[in-house]
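Before we start, here is the structure in question, set down as structure tokens.
Here the complex is missing one protein chain, while the rest keep their positions.
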């Protein structure tokens, strides 16, 4: 579980909910029809931008927002360095028996053992990373679209309310409440974007960058193993991808 | 037919229409002149940005939005792998008799069989992809321009209405209805963009990216066939362009 | 003459003019001082961003908006293929007598005949294209600046009007008309941008892209002529820059 | 300590505080609940975009804003030139005894002395710079997110206030004060962004660029030392990274 995201979500909801309760009766801010216009509008406009399965795939990436499964880059480095030692002591073929869980590294090592040319392996890995990045962008794009469309439909709802209100100005008592209701879609549009959709897509982007970093470490490490570089040098090289305080002391 | 886009379009229209009917008499939101200002303004300003045939070409790309004809990348990969097997068993010349429907792949294979140098083929394919991407951008640009201009003309219509209304404040009874009418162009501007033009251009961009991905797969596959790579390796390489769950099990 | 742009311009003007006439007396929307603030402000702020001749050069590119002189890429290809045939039948020196109007192609062929090294020619052409692109950007930038500044000065005019109006609220009869006048600059700012400046700069960008495409075709074609490639292959290669429906049938 | 940032912060606070005191009773602008909505909302939405430690890491980079520790590039150059002289007079191995504090330069020199291939060193340094740039972007992203979210929550607070006010228009005396309170969140949202978050993230970006420049100087200098270039040439080369007035006179 990802503490930051959970704290942020519940903290934000509590804060806005609390602000409403302090400002007036909470029911003044609850309107199912307004929620439907904003949420439904944002969902439908996003649905138009994707084929159905692309949309559902994007929506389902919400689970990553709350429990990312990105491997710790330090462990990736440890595994690569250990493989570099194995390859040096015995031979690259000895890597065949190493237990690897991460499919990207597994595929690379398998090609290495199979005797595929190093630059072919590099091409294949680079293409795979690029395609992955594009897929991540597509998935994240669903939440980006929802974040962008919500305030738009909030405004559509408010203008609809204003038009009706303006058409019945002869009843002054109804102006205030009508305006209040009209403003609720604007409130919802901003809330949905700021509390849900924008942070979701930002988190997905952050996770994608972390996963790309891991894959870059793998690519760099595999390249070093192929060249038979010194494991200590490989560790020093790969730890360059980490923040200084995360690096080990082996290099001194 | 593309289910997501159809559901999105009809859902969005139903939702906004329903919101109007619940808010007041639907006729309060219908105004042909307002629709003409917003739609006409957006169309005319977009017409200025393109030569006439470029505009019409962009408009006509709407048919792709609803029924894209992008080939499944898995089939592209299957065909390439099968050609790689043919080329390995017999020779590259044997590809001459293979039935290929997709013009891009067809052209590449024809050059291959004709003995054109591999890197000339690659240059030609890359230039063709780049030119295609630019053409897609031009077509999509028509809907992007409509999406951008609609709220602008919505605002122009509203300001025109406000100016007239301000000039006749001495008749207070007319203020409300005049304001209501003035706001309709703002409503239309936002609706047209959010329900039609913005999702259309986003969908066209999505389709273009998918088509580019297919072409990248073709380019990568042709490059591998030329080098006479192992068909199993080619499949593994090309499946790197797909999401993990779409990949076959052949590589294990 | 460019039909799309002309229809767009007159259509847009008629539409907005018609909307004004239907809304109220057309004179309610005519105010020379407001036009001067918006247009003058946009022009002066743009003048500051360029030296005087750069500004005038940008302004004068308006003539391209209405009558572009971009050559049809099909003709460019035909000429290149015909030169490739000449060069193959006789020799590259035979190109000296070919009549070429387009200066860019002319310069390249002249260097070719003079025996300049192919990669020097390529460098020279690439640098020339890059410099041309930057010049186009400068020219177009004048209309981009006008499009950006117009709504800004529209708002400045409206705020000036509002400040005066607020200072004389004691005369309620003047509020409406004062407000109406104040809003005219906002209207003008949006109109000038949407009907003139934004489409002008977008059209210039479109034309620039088309011209660049022609120059890329020339560069690619010259490169092929130098290498003595087969004219049929050259045609097939260069037609890759065109939309499929514009391609000839020679390649089948 | 960084004078510009300190003057800016205290000047800005004094200015806005002074404007409030001149405009009315300062207490009219103080509202803890409003501050909580804006600041809390911005913090919570930012928390969602990062894992907890990434958020805290970003927040803690505030100390760099006020006391950056970026080394003077002139000193970096002096040290590199002095090492180039040592390496030329004795040998590259003589660099082992040079005292280096900056970890990036230290690591590069260590590899140099250890006999690592020059282009491997370059790859390692380039990867380290790229990873550092991404980490800086993540840290700065926290303040960018706060700067973006603050006005959003300012608006949410204001709309909540407006909805309550609209619901009780029957008490006209309460309209003004209610509206005043509603506007305070809008004020805070703009103040927090303009006085704190936006300048913080801009300063962090500035510092990151300066640090990258230093590292580029190191990379370029190490490359020259490897090639055994003339120390005077190295100085001239590295001073090209500096503004002309910061360059020494050695090169004349």
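A, B, C and D label the chains in the order they appear, each numbered from 1.
The rule we apply is simple: contacts are C-beta pairs under 8 Å (C-beta built on N, C-alpha and C of every residue); 3 or more make two chains touch, one makes a residue touch a chain.
In this text the structure is predicted, and so the values were computed from the model without any measurement.
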item	value
Chain not shown, its touching partners among those shown	C, D
Full-complex contact with the absent chain, from C:19, C:37, C:80 or C:204	C:37
Chain not shown, touching residues in subunit D	2-5, 7-9, 11-12, 15-16, 19-20, 22-24, 28-29, 65, 68, 173, 175-177, 179-180, 183-184, 186-187, 190-191, 193-195, 198-200, 202-203, 206, 209, 213, 216, 220, 229, 233, 236-237, 240-244, 251
Footprint left on subunit C by the chain that the document does not show	33, 36-37, 40-41, 43-55, 103, 107, 110-111, 114, 116, 120, 123-125, 127-128, 131, 134-135, 138, 145, 149, 152-153, 155-157, 159-164, 166-170
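Just so we're on the same page, only the chains that are shown with their structure count from here on.
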item	value
Equivalent-chain rotation between subunit B and subunit A, CA atoms, steps of 5 degrees	70
Geometric centre distance via CA averages, subunit D-subunit A, whole Å	24
For subunit A, residues that touch 2 or more chains besides their own	none
Chain-level touch network, classified as line, ring, star, complete or other	line
Every chain pair in contact, whichever chains are involved	A-B, A-D, B-C
